[in-house]
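With one protein chain held back, the other chains of the complex are shown just where they sit.
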Amino acid sequence: MTNEKHHIVPYSTYAIILAALLLFTFLSVAITGIELGEFTVAGALLLATIKSYLVLTYFMHLKFDKAYIRIMVGFVFLVFLAVIIITFLDYYFR
Amino acid sequence: MQASSHIPHDVSYLEYKGKHNGLLSWILSTDHKRIGLLYMYSMMTLFLVGVVLGLAMKFELIAPGKTIMDAQDYNAVFTVHGVIMIFMIVVPGLPAVFGNFLLPIMIGAKDVAFPKLNLASWYVYIAGALLVIASLLFGDGSPDTGWTFYAPYSFKTGANMLPAIFGAFVLGFSSILTGLNFIVTIHRMRAPGMGWTKMPLFPWTLYGTAWIQLLATPVVGITLVLVALERIFGIGVFDPALGGDPILYQHLFWIYSHPAVYIMILPAMGAISEVIPTFSQKHVFGYKAIVASTMAIAFVGYFVWGHHMFTSGMSGTAQYTFSILTFLVAIPSAIKVFNWISTMYKGSINVQTPFYWAASFIFVFMIGGLSGLVLGALATDVYVHDTAFVVAHFHFIVFGGVGFAFFAAIHYWFPKMFGRMYDSLWANVGWIIFFIGFLALYSPMFYLGMQGMPRRYYDYLEQFHAANILSTLGSWVMTLGLVIIIINLFRSAKSGPIAGKNPWNGKTLEWTVPSPPPVENFETIPVYHEKDGPYEY
Amino acid sequence: MSQAIHHDEHYDAEGSKIAMWLFIFTELLLFGGLFIIYSVYRYLNQDAFHLAAEELNTTIGAINTVILLVSSMTIAMSTSALQKRQKGTTLLLLGITLFLGLVFLVNKYFEWGVKFEHGIFPGSEHMTENLSQGEILFFGLYFVMTGLHALHIIIGMIIIGVTVAKVSSGKVHADRSALLENSGLYWHLVDLIWIFLFPLFYLIH
């Protein structure tokens, strides 16, 4: 019920993050262009993960929010990851 | 967020005249208590439909061959029975009725965090319910897939599936919104001084439930959308003819629907955890263990869905992983049972109607839960999967669990909700008849399942006859009990003797406000100090 | 137990922020279901998925990614602008975001249009007759996932539109910025999902 003052993020931070995101985008386009076989998927997903981490922390302000919101977000991603892994216990071992 | 200043505190929520009169004052009210009752009355109506369908099935099964309906009708009846009971009654049931009514009061708040959203959830609920009902009345025949909508049958059948599927989707939405509202309410609106470890157990279970609602419901939502798209466009995701995998449908369906069973049972356990300490006049035994087991059920319950698919042809690895996880999720339930019974130890037990319901809840819940262990083990599940044994398991635990807890809760909080007392004698008579009927109705199904009678069978072989007769008779006895209970409650709501603020000597916050509570519950928000707590007798 | 002073419920920024996050979780899991389906079918039909992904135009995909990322930045900046009490800049930044959203949709429209022309749409004869099962699945998922994503873009644009109206009428301002922040969160969610859709559909071949 308190209206604590917000942390005001300077424009430049956002610009830097955008630059990083664009960089990773081009990187992933480039990486998947070359034949890496199995690793293409892994590489692309890794880059996507980094990108989403940046979006979550900066654009979505998690860095400046209370810890419990961060914990919730982490928890949800973990649950989802666990669900995928368990689903693959079926498909992978068939 | 209401303007609060000019709402009087000496008028109960039942009498308060807001902007509107009559029916409008209910269906436009954002008061969490009125919304709770709105849910209750709409559920009761739907519930009666479900009960009648259940009775019709039992009547059909009293003898082999056709009794009152033909096979197509029977298939439609159990489908609609399942859909109504699961999606409209027990999933939203206790949170929407008692959660709405009591959560704010029990944590010392004036309302939920988003009262308007709360009302909107009710409208969404009604919309979903109407859609499902519409699928019965219009179109090419009622849905006939079972409440599980298994692919590929669910997009092959000629029946009118779309409204039913869409209705279930909309109902899911309502459930998500309620869950979201409760989480924010619990995080933000607990009374000053009420730390997490001082929160009563019922709100705790609502909290756990709300998380499951939030994280599981969207998965079934998208799955049902895909089934609908499959029917309309033939996108192929679950159609084996186009390369889809029907087993994947089952995975996604149960990723929701198994957690959903814990959505149902957790608030029920919460209600029982309130009733037992109050009637034992004693601090609940092992508060922290009960809280921890609540959260453990909510969490582990998310990862056991595959136990519904032991014969579907999953990989061996998946099968035994799911089996182990299923067994692990039984432990927290066991912990709860032990703690409840220990709470009675050295108490001063006041045996009243709510306590009868709570004690019989523990009994039927144990039967239901322990039969779940038979289903969780691989060898035995292969034998009884999709037989009457499963039907017995889930009626014992869903209906024995949630239904009994509902009745415990209504008899416990009735004086608070309506300010009046019911007739205890009739309430107890209703209970005992109901209890006996219940056992007679569902116990034979265990036996039938062990004999090998498959479920969803319209007709059966002669060797299954005797047990089915007993079961049908039981359904009549139970209905008699239900009628007595409902009549008693309805009469008492109008004309029972006035109940005081705290007829049972309870210690949670709802017993500190008048019965029925005023519109904004508290004149001044209570504050918890070091020594205060929900169960300090 | 003592009684505290009466305190009014009023604007709870943190409460509505949690609510938004919770809502975002449900959206994530909604797409999560689709991602599960995608990964399973990809695993089962590796080659067909490679083949089908060739059909998609990486350039358009990349352009759309850039558009969304930029729009994400502008809306993030708009919250800073609002807190700095620069109403004009806020509105400008929101306007850019809306515009970029629109461009994204237009691109999508043309992209889908080309597919339809080639006879690639769910249930089409071309698909059932000439494509393998894995490819049918790929395109089925492609249409469902990008379609649902586009739907979210539209919803996001409506929300931003409402925010624009409220900012300009002064109902949303530096001390009452929850609506703007929440529509920002929603827009980032849309971005987040695209960050995964893009490599999964366009890049991996």
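Which chain is which? They are A, B and C, in the order written, and residues in each are numbered from 1.
By our rule, a contact is a pair of C-beta atoms (placed from the backbone, for glycine too) under 8 Å apart; a residue touches a chain by one contact, two chains touch by 3 or more.
Throughout what follows, contacts and distances are computed from a predicted model.
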Could you tell me which of "Cytochrome c oxidase subunit 2", "FabA/FabZ family ACP-dehydratase", "ATP-binding protein" or "Molybdopterin synthase sulfur carrier subunit" is the UniProt name of the chain missing from the displayed complex?
"Cytochrome c oxidase subunit 2"
Out of all the chains shown, which come into contact with the hidden one?
B
Tell me which of B:I27, B:L328 or B:V527 is the one touching the absent chain.
B:L328
Only one of B:T67, B:Q281, B:S443 or B:N502 touches the unshown chain, namely B:Q281
Candidate in contact with the missing chain, chosen from B:I362, B:L470 or B:A493:
B:I362
Could I get the residues of subunit B that touch the absent chain, sorted low to high?
71-72, 75, 144-146, 150, 152-153, 156-158, 240-241, 243-247, 280-283, 285-289, 311-313, 316, 319-320, 323-324, 327-328, 330-331, 334-335, 337-339, 341-342, 344-351, 359, 362-363, 366-367, 370-371, 373-374, 376-383, 385-387, 447, 450-452, 454-461, 537
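Operating definition for what follows: only the chains that are shown with their structure count from here on.
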Of A-B and B-C, the pair with more C-beta contacts is B-C
Just how far, in Å, is the C-alpha centre of subunit C from the one of subunit A?
15
Residues of subunit C that touch two or more other chains: which are they?
7, 9-12, 14, 18, 25, 29, 32, 36, 40, 44
Note: subunit A residues in touch with at least two other chains are 1, 76, 83, 87, 91-92
How about subunit A: which of its residues touch subunit B in the complex?
1, 76, 79, 82-83, 86-87, 89-94
Can you tell me which positions in subunit C touch subunit A when the two form their complex?
7, 9-14, 17-18, 21, 25, 28-29, 32, 35-36, 39-40, 43-44, 58, 62, 65-66, 69-70, 72-73, 76-77, 79-80, 83-84, 175, 177, 181, 184-185, 188, 191-192, 195-196, 198-200, 203-205
Residues of subunit A defined as touching subunit C within the complex
1, 3, 6, 8-11, 14-15, 17-18, 21-22, 25-26, 28-29, 32, 40-41, 44-45, 47-48, 51-52, 55-56, 58-61, 65-66, 69, 72-73, 76, 80, 83-84, 87-88, 91-92
